[in-house]
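Questions regarding the structure given below will be posed in turn.
Taken from a larger complex, these chains appear in their original positions, while the remainder are omitted.
Chain naming follows the written order as A and B, and within any one chain the residues start at number 1.
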Amino acid sequence: MPIAEDILKFFDNPGQTPYVIEHRHEEFTSVCPKTGHPDFGTILVRYEPAAVCVELKSLKLYFHAFRNEGMFFEAVTNKIRDDLARTMSPSWLQIVTDWKGRGGVKSRVIAPWGDVPAAFGRG
Amino acid sequence: MPIAEDILKFFDNPGQTPYVIEHRHEEFTSVCPKTGHPDFGTILVRYEPAAVCVELKSLKLYFHAFRNEGMFFEAVTNKIRDDLARTMSPSWLQIVTDWKGRGGVKSRVIAPWGDVPAAFGRG
C-alpha cells in the first residue's frame, strides 16, 4: 500500500485566516481485491488547513500509487482519510469517494474527520 | 426467497472513525406476485458500518437472487433492510427503492433502521 510519508509533500499554509480547500481527482483507479478487476472512481479531498497544505502534484502521485493495489472502496477511503489527517493535522477533513458502476452497482463512501461544517454533511 | 446468510459476505470494517457507505444497484429485477410480470428497480443501501462491511460482489449476487422471486415492492425493501441489519449489525441503515413505472405508476419505498442522520431523512 502507498506510504503517505514517502510520497506526499506539504508546504506552509500561506494564509493566516481560516479557509477551505477542495481537490477532486476524477481519474482514480485501483484493483478489486476479490476479482482482480480494475475499479474506477472520483476522490474528493475537502479540508481546512492548519499548519500545512498538501502539494497538488504529490497528491496526484499519491493517488497514482493505488493503481495496482488490491483494496476495497471502504479501505481506500479510510486510508486516504487517515493518511491525510495524520500527515497534515488539518482543522477538519472530509473524504468523499464515488465509484463507477460494476455489475450495475454504484458506490459512494463519505468519511469525515474532526468537526466538518454542517453545510458539507451529505458530502 | 434468497437466504442472506448463504450469499452475503463481509469483511472487517477497515476504519476506526465513523463514515457512511452507499451502494446503488440500478439493475434490480424481481417478479410481481400478482401478474407474474417482471419488475425493474433501483436499490440504494446506505449505512454506517460497525464491525463489518458487506462485500460488494456478494451484495450483487444477493440482489440477483431475487430475479425469479414473486414479491411486492414493499416486501423486497423490508427483506433487504432486515437481512442487512441482522447480518451486519451496522450503526444505522437505510434502504431506498425506486421502481420503474408499470401502468403509469412509479413507486418509491424508504426503509430506515436505527438512527439515520437527519441529512438523509428524505432518502
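To be clear about the criterion, a contact is a pair of C-beta atoms (placed from the backbone, for glycine too) under 8 Å apart; a residue touches a chain by one contact, two chains touch by 3 or more.
Because the structure is predicted, anything quoted here is derived from the model rather than measured.
Student: If you could, jot down how many copies the complete complex is built from here, 2 of which are displayed.
Tutor: Altogether, the complex is made of 10 copies.
In this text, only the chains that are shown with their structure count from here on.
Student: Quick check: in the complex, which residue numbers of chain A touch chain B?
Tutor: 32, 34-35, 72-75, 77-79, 81-82, 101-113, 121-122
Student: Spell out the residues on chain B that touch chain A in their complex, using ranges where they run on.
Tutor: Checking each residue of chain B against chain A gives 11, 13-27, 49, 53, 55-57, 59-60, 63, 117, 119-120.
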